[in-house]
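The complex is shown incomplete by one protein chain, all other protein chains being positioned as in the whole.
== subunit A ==
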Amino acid sequence: MRVELRIDGEAAVAEIDRPGESLLSTLRDRLGLTGTKNACEQGECGSCTVLLDGDPVCSCLVATAQCEGREVKTVVGAVPRPVRDAFIACGAVQCGFCTPGLLVSVADLLEREPDPRDAQIREALAGNLCRCTGYEKIIDAVHAAAEAMSSEAISDGVPRVPARSHLHHNQWINVSNIPRAAGDSTEDTP
């Protein structure tokens, strides 16, 4: 059967042959969009997190046929540049397998809560498992990204608007205030 949806802002069509095919499988195996990672296929790990009509979900638990007319954003289209840069700057990426899912979850968190406390970050990222970093550097990166995005909004002299609508994934962002080493981040972050 034919399913039409939007993926990262562009129209996409998938021809699926069983009703239970997951969105994750369609993205990776049919459409070659491998930014979304497949790890547990049971909603435990968050590697396959995408935004479905704006909400973070595990794409392994969504039937592709449920996505007719829906909007999907993967790590390619959902993540403001400062979030990605902050992960790199803070050492929040090691093996990198969990990173796309974490970036999508962080992008969603920062849109809802521009300056989250540690407890809010931990609750928001509870569905994304990382076996390398021990999470501390990921939390540093969220604070750094929040700071970068808020100072960017101020320096533009425009009122803050929801991040996703004004920060496009390929837009150039000034990242000078992201700490260069993880050790710096504790001084710079709230």
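We take it that a contact is a pair of C-beta atoms (placed from the backbone, for glycine too) under 8 Å apart; a residue touches a chain by one contact, two chains touch by 3 or more; residues count from 1.
Methods note: contacts and distances are computed from a predicted model.
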Identity of the absent chain, which is to be given by its UniProt protein name, from "CO/xanthine dehydrogenase FAD-binding subunit", "sn-glycerol-3-phosphate transport system permease protein UgpE", "Thiamine biosynthesis protein ThiF" or "Fe-S cluster assembly protein SufD": "CO/xanthine dehydrogenase FAD-binding subunit"
Candidates A:Ala14, A:Leu27 or A:Val57 - the one touching the absent chain: A:Val57
Per the touch definition above, residue among A:Met1, A:Leu31 or A:Cys95 touching the missing chain: A:Met1
Hidden partner chain, touching residue among A:Val79, A:Ala107, A:Ala124 or A:Ala144: A:Ala124
Where the missing chain touches subunit A, by residue: 1-2, 16-20, 22, 41-44, 46, 49, 52, 55-58, 60-63, 65-66, 68, 105, 108, 123-124, 126-128
